[in-house]
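Data first, discussion second: the structure below is written as structure tokens.
One protein chain omitted, others in place.
On to chain A.
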């Protein structure tokens, strides 16, 4: 996990097919027909998702992780922030009753630290995603709707950010301001500032496709203003691809946080994060592998869960792939 792909990679080959799909609910036989109303894209997607084991599994994992980050004390009675719970003379001991995962290099309980480490990863993943989605969507919707000079300028501006390798740029920001701000906030800002261009592009493309649709023309003919058209008509109809990208990126941001912490510029001690735990355990990996293995495993499963969920949501929202 030390070298995650940038959260905003140029991948996602199917976003084009996604955005070209208008918000037309495909007529469906069966259950939906009973309601008498045509199913919307969302209800239809939900209907589809409920039947996907991959989606259900990832939702369960994410639910457990969320509970873990809000109420870590449900999982462990040891408070890893209390230094009295550490005993240096027991450092690197293997699993024992009461210490499920054993002890880390400073003699602290590894299980409790791994559980508490979830919170920062989730906080950073979620908030970075919110920040990037807000910035990207807002700029994207304006650029897509206005077109012309506004679009040209903002697209070139975005390309500047696109050109900066995300993890290197974040490293630079985090290292420069390290120690001057809350380390968690700093990671969110560092990743957020560089993570939004992908969302921007997808939103812009979706809006450009949507704005030539009849319902937009109709709204304009009825005298709707730019704001109303953008946020009442275009936004709901362009949201699907953005949500897919956001979900997949969330996993990427969690991995990026771990990478930054591993490099020593992310979350700082005494805060706990998986990346930090991996970095601390690295030097003694041959002597004591467990302090590295457990946080790394939690990190992998978390990132995987979000990416799996993103994949499932994409499949559900994009009927063409079925």
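Just so we're on the same page, contacts are C-beta pairs under 8 Å (C-beta built on N, C-alpha and C of every residue); 3 or more make two chains touch, one makes a residue touch a chain; residues count from 1.
In this section, contacts and distances are computed from a predicted model.
J.: Which of "Phenol hydroxylase", "Cytochrome bc1 complex cytochrome b subunit", "ABC transporter substrate-binding protein" or "Aromatic ring-hydroxylating dioxygenase subunit alpha" is the UniProt protein name of the chain not shown?
T.: Going by UniProt, the chain not displayed is called "ABC transporter substrate-binding protein".
J.: Of the residues listed, A:40, A:77 or A:269, which one is in contact with the missing chain?
T.: Candidates A:40, A:77 or A:269; residue touching the omitted chain: A:269.
J.: Quick one: say which of A:109, A:257 or A:280 touches the chain that got left out.
T.: A:280
J.: Could you tell which one of A:66, A:86, A:172 or A:243 touches the chain left off the display?
T.: Of these options, the touching residue for the absent chain is A:86.
J.: If the hidden chain were put back, which residues of chain A would touch it?
T.: 82-84, 86, 88-89, 91-92, 105-108, 178-179, 264, 268-270, 280, 283-284, 286-287
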